[in-house]
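Here the structure is laid out as structure tokens; the discussion comes afterwards.
The other protein chains are all here in position, but one chain of the complex has been omitted.
First chain written, first letter: the chains are A, B, C, D and E, and each begins at residue 1.
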């Protein structure tokens, strides 16, 4: 049994490697490398796998999961510039893949090890990623 | 190959344990324990896994799956109070997890054993669960 | 210029006239008259019309509108039974039309008269209503 | 008869008045005033009102409308920082209201005066605005 | 007060004028003129305007409106080829505009004149039209 909580956050970012030339960055990352940043409404699905607790009927209390996501993910990244404001992305290009991985790592540390964990993160209506730590 | 049929139903429910005090229920279930019930538009995805039948090009005829869901799930739960009207939830708190499990059990019994079965059930735009019988 | 804030709430309700027989209620309201209630995820769009304030670039601060909706609408109706818990519906059948009208009346009283006000309320993916006070 | 074309663009922005202190900006604009920008997936609906051309059955060829939106709106704003990269917002705070107004003004100039024009712009799943030039 | 019912139908169509050359049709209608047809999932919103009936709390019983749409619209057009199977489009190019107009005309004839009527019809996620008979 898996349960899912969906939360959103809005952030600016830019894809580029500082050691590459502007030209090379544009060649690889296209308009995503634009120097003054652009941004997205990120939609995050956090899936937690476990047994149903017979007392509550919950795998995990989704209110608790919501607060966990708010405290450790949304409140850090919402209305932020991922490149400039978030030490989590120091030396890491904030692609959707890397953001999902960072979020998974953060939540994995907070979540009881008895639970399985998967995250899905969409950057636009057309692009999304899935990560389960493997 | 998996195929999916989506159906919806609207039901009232309440989360509480009768042997607990109101206070304890409120502590664990929050506003979901409110005594006079509240309700949701449940959206159900039923996924059936199998081989493509070379004659029809179908894994399963989705019209048949639709009728199965209507007869055994929607017609039972739609516009009902899950706690009061549905014997399936006698002694079972109608959390999204338990509703998904009850639905999976019902459909598993109706479905040819050659098929795999998974259900996804969303309670709100933010909360959903997945169950595959394991 | 109009701006819109979308909020949701989940409530139980039942459509019936106490002075009618059960049969008559079933004839008119169908399964919506079921005695033990059912429920919905209501999605509310509140549209406020006005001039852009040249200082802020806002017609109305959507944070303020959000708090207004929470305080006067969502917090009253969310996880409630509209028939039993909400005095706003005493003597009023909680159809989507009437719920929208009650919400419009509540917000109209709270909102600066210089603003125009419209509400859209959806009960299911297929049913919704619009009301602007006229 | 009105026809609508929907397009999207992803941009960074920040709400603040340069002549105000950081504190005052934070008081009015909240986290939207954060100095290093954040961003959104903007979804734009452009509605054009007119008569059906009896030869084509079109009010306006939606392919033409699409190209107009791409050339004059999306290509200018997509993957940009509205505050830093877009002269259209010099001296104008890029609130959703002001972005919608700027877009309406741009398209009004390009569109045959025989057509009516309305734009709807959503910034998040919860916030959107409507503008028709009045 | 307006109430809305949403229904869908899936149909094939082709945009072309028989008196024009294939070349001219391709120039005007692009890939929509392809000779062997293509198709869409049409989503129809029917809005009915009127007073709330104080006895029922309904502007119009949405079950009745649903049956009206099914009988006079969906059952005629669903899983059909609009050009070949539907006499309503004899001599009329089945653009979204014209389909909306045909549907409005059909429903206007069936609906009590005391009600206002508007239809919105979407052809794809990006294209839709609105018609109110004016």
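Observations
To be clear about the criterion, a residue touches a chain if its C-beta (ideal position, glycine included) is under 8 Å from a C-beta of that chain, and two chains touch if they have at least 3 such contacts.
What you are looking at is a predicted structure, and each value in this text was computed from that prediction instead of being measured.
Although it is left out of the displayed model, the omitted chain contacts the following shown chains in the full complex: A, B, E.
Checked against the full complex, the candidates E:45, E:61 or E:85 give a single residue touching the omitted chain, namely E:85. In the full complex, chain E makes contact with the omitted chain through residues 8, 10-13, 31-32, 34, 36-41, 78-81, 84-85, 124-125. Seen from chain A, the chain kept out of the figure touches residues 15, 17, 28-30, 92-98, 100-101, 125-131. Interface residues of chain B with the unshown chain, by the touch rule above, are 1-7, 47, 52, 55-59, 61-63, 66.
By our rule, only the chains that are shown with their structure count from here on.
Removal of chain D in thought leaves the touching network of the remaining chains intact as one piece. Averaging Cα atoms per chain gives one point for each, and the point farthest from that of chain E is the centre of A.
Contact count check for C-E and A-D (C-beta pairs in contact): higher for A-D.
At the interface between chain C and chain D, under half of the residue numbers involved are used by both copies, so each side presents largely different positions.
For this pair, chain B with chain E, the centres built from the Cα atoms lie 34 Å apart.
Among the residues of chain B, those in touch with two or more other chains are 125. If you draw each protein chain as a dot and join the dots that touch, the picture is not a line, a loop, a star, or fully joined; it has some other shape. Taken together, the chains touch in the following pairs: A-B, A-D, B-C, C-D, C-E, D-E.
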